[in-house]
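Pasting a structure here, questions to come.
Of the protein chains in this complex, one is absent; all others appear in place.
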Amino acid sequence: MGLSSLLAGGIALLALPAFAGAAEPILQTEQSDVATLPAWGPHTILVVDAVYTHNKDGRAYVVDADKGKLLGMVQAAYNANVALAPDASRFFVAETTWARGNRGERNDLLVEYNANTLGITADEKLPSRALVTPKRNNLGLSADVSRAYVYQMSPSNAVEVVDTKTHTVTQTVDIPGCALVYPWGNDGFSSLCADGTLANVHLEADGKPAMTHSPAFFEPDHDGIFEQSPSSSKDGKAYFISYSGLVYETQLGAQAVVSKPWSLQEGAGLKAAPAADKPLEVTWRPGGWQMSALHKSDHTLYVLMHRGTFWTHKEAGTEVWVYDTTTHKRLRRMPLTKASTMVGVTQDANPLMFTADEGTGGFIISDARTGKVLRVMKALGTSLIFTAAPGE
Amino acid sequence: MGLSSLLAGGIALLALPAFAGAAEPILQTEQSDVATLPAWGPHTILVVDAVYTHNKDGRAYVVDADKGKLLGMVQAAYNANVALAPDASRFFVAETTWARGNRGERNDLLVEYNANTLGITADEKLPSRALVTPKRNNLGLSADVSRAYVYQMSPSNAVEVVDTKTHTVTQTVDIPGCALVYPWGNDGFSSLCADGTLANVHLEADGKPAMTHSPAFFEPDHDGIFEQSPSSSKDGKAYFISYSGLVYETQLGAQAVVSKPWSLQEGAGLKAAPAADKPLEVTWRPGGWQMSALHKSDHTLYVLMHRGTFWTHKEAGTEVWVYDTTTHKRLRRMPLTKASTMVGVTQDANPLMFTADEGTGGFIISDARTGKVLRVMKALGTSLIFTAAPGE
Amino acid sequence: MSLSDSGKKQAGLLDRLTETTLRRIAGRSSRRSVLTRLGGAVAAVPAFMLLPVSRAGATTKAAGAEAAKPKAKTPFGAKAQAKNDLACDYWRYCAIDGNLCTSCGGGVHTCPPGTAPSPTSWIGSCYNPQDGNSYMIAYRDCCGQDSCNEVTCLNTDGDQPSYRPMANNDIIWCFGTGTSEMYNCSTAAIVGKIS
Partner (left out) sequence: MSLSDSGKKQAGLLDRLTETTLRRIAGRSSRRSVLTRLGGAVAAVPAFMLLPVSRAGATTKAAGAEAAKPKAKTPFGAKAQAKNDLACDYWRYCAIDGNLCTSCGGGVHTCPPGTAPSPTSWIGSCYNPQDGNSYMIAYRDCCGQDSCNEVTCLNTDGDQPSYRPMANNDIIWCFGTGTSEMYNCSTAAIVGKIS
């Protein structure tokens, strides 16, 4: 039976007894089905694609980094944020849509996904959320994932505290003059403030927020702290990295304690770098978008570094420098085959490191111990801006 | 006054008398404003970008083809269609959104834009519209733009007739077994049908649709007719081009008359090309997406041609062949610097020709008389699929 | 003729030659299993399964004329391979248009997590160079997320215009999935043997 007769339609098929009597095919007919994800391992990660060129179609990819294989994707629309539960059972996307695409009713949403099916388990409308190029710390989870914290700024700076059981906003905590969310434990978060302090918000037993401020410890216009500085909700440790390369190790909490800073450059045997007062001096500096990552059990800090003047804090890193957070010494430097604005690491004993090629949307998977490129996913996306791995 | 003090905030500025007493700047302070478009000329066009990779962010660009300059853009979401009024005073976008981006309430919309301000003058919700990679003939306008015709197929094939004065759907005309819209005059359209006929729908004075069918004149599975075949609502002339390269000149109307076909290949001195019965024969064939364009006053037909077998009807054209529609002879062949899946021409006495580079999203503007490339807009968009010029 | 009186409402795209109609005619699955599998789709598009095959689906004379011919190799089939379902020249993909679900977290007949297969599809006929047979392939779209973009193909063996929807690869085949009609990727399921 020829091709054209097949395509002519159902009636034609019925009219052809030769077809109805065809032998049992060797290849079996197939039902359509839907994949579920293999169990998440330490190298199963989320990769966030902001899609700057078509921002309303941002997305988050689930990637098997051992195989360099895409396992699935979900929408993460219009400067969305993504946060993965440490046990990788579920993840959250805070996103924004308008009913008619670029107009009509605005929907700010906190969506919870089952990490095995990628099915939506909650799709909650928020009062608001901040629209800003996505940073990990615009959305946070408490250590036990009982709470999600959504940073907003419409019109005043605040954090919406979402109960992830009831999927309701239980508080909107004003954080005047402050921004971002660095969660600690199960009932608190800190934020960085314009006056160089940390605001520490403790959610008390009665549900009310109590705020303290640390003393001012940095000067934002002189040497700002990267918003993408890494922290851990479980132990409340944060590593606030300044534009010039100072690291303020901080014990987050209701009374956050900021340690005396150490210098990335000094830890690498160079002299400390100047800040905004000597802007033209060229040296190695931290920079990029998600410009640092933490391996918690290794006590190692990964930082994207490039050579440049001050005010080049968003420039792609040409190398990753790895520090021991206890000795403040550089353990190794790993030149990148492609300069990257993001770096991520997995939390296991054989960690992988992730960087991205902004030009092509390529995703580069390396051995975090050596920097050796293991595999490259060509054009995984468009604007890969950060990763989230289990146990972070 | 240093940079850092300026950035420190409004209070700092107030506190510095040196600033308040600064001399009148040489450069004046500037108010923000919004551009309106320069008057549309024959070379002001719409370019439709389907953005296949981020389909919900399709858009239509307004381009000054004499300067190779982008003049503005509007959303054209999710396999949208775009139709320009012949006098270029306004244009229509039929688009689809979901309230939550990829989920929630579906909105099928017919949006009318003022072509000078790009402001929305109507934003009407439709019962439905066809979701299919966009083809010009999924949305049509009557010659006087009193009616817009929206093809839909959910679940049955129909055309929604929209009164552009009242912005209401006045009829939903069922066209069982047929698809697409080739408008004629002010009160009718034809559609191509699966049985090889044309369905001709006349909207009678009482508003009711009356349908006739032409005799079957082609065999869709043997030698289908390109949906993107050009036509003109003003005089009701259509040039239905088949996959193999036959041109069925048709006078559209309540009693459409299809002429005996002529061969693109024979018009170029070659032998006529075989159709699906000899699929492996390689010859010059028409193909692409918007694979043909008409210059009405010149009586010329522009066709993208490539060498290939049958069933290569979507392959990019490597040359444009131009035919005299009265003599059926090829007037000239114009090799393209980049193979293109779309071709468009302006309707004036010094026409421009438009093609696109699918790989880069580049938009190529040529002299339609010679094929000489005049200018290239690098990466105008992502998936440039057709153009619309005044007077078409 | 006034169409509003014509009673032609039942003849639409989806009833003319849906995959499910075809399966009931030619496939191995019972009507009940098809209905079960459709589940929510039936609720979402109630008219969908129940309409008769219309006249518009009737064969044109070409089909009749060629029905007796032996299978012809097609341009695609002449070069197809049967080993790598991540490549555009995999035999089943002879008329696929879009993203391969095999590259998006799904499989050759499996949708990626978080998407849903369309109960309807268009049908291609592809030649398998391994066993020398041709098969009916249902190009079911997976729906509910925007375009996956990993491996994208455009093959057009037997692809016809949208007025022949059962053979057209431009249509978003996301009717009745229970998700939005947003296209993520394409599968290529075997639904019958031709020769």
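Order of writing sets the chain letters: A, B and C. Residues in each chain are counted from 1.
One rule holds for everything that comes next: a residue touches a chain if its C-beta (ideal position, glycine included) is under 8 Å from a C-beta of that chain, and two chains touch if they have at least 3 such contacts.
What you see is a predicted model, and the numbers here were worked out from it, not measured in a lab.
For the chain that does not appear, the touching partners among the shown chains are A, B. Of the options A:66, A:163 or A:195, the residue whose C-beta touches the omitted chain is A:195. Contact with the chain not shown here comes from a single listed residue; of A:43, A:295 or A:313, that residue is A:313.
Here one chain is not drawn; of A:163, A:219 or A:348, the residue touching it is A:219. Within the complete assembly, A:133 is the residue of A:28, A:89 or A:133 that touches the hidden chain. Among A:61, A:78 or A:184, only A:78 touches the chain that is left out of the view. Residues 52-56, 78-79, 96, 98, 102-104, 106, 130-133, 135, 153-158, 173-174, 176-180, 191-196, 201, 208-212, 216, 219-222, 224-227, 276-277, 279-280, 308-315 are the ones on subunit A that touch the missing chain. Even with one chain removed from view, subunit B keeps its contact list with that chain: residues 1-16, 19-20, 22-37, 57, 59, 62, 70-75, 113, 116-119, 379-381.
What we mean here is this: only the chains that are shown with their structure count from here on.
If the chains shown are joined wherever they touch, the resulting network links each chain directly to all the rest. Summarising the inter-chain layout, the chain whose CA centre lies farthest from the centre of subunit C is A. Distance between subunit A and subunit B, defined via averaged C-alpha coordinates, is recorded as 40 Å.
With centres defined as mean CA coordinates, subunit C is found 27 Å away from subunit B. Shared interface positions of subunit C, defined as residues touching 2 or more other chains, are 16, 57-58, 60, 62-63, 66, 72, 74, 145-146, 149, 157-158, 160, 164, 167.
Multi-chain contact residues of subunit A (touching two or more other chains) are listed as 3-5, 7-9, 57, 75.
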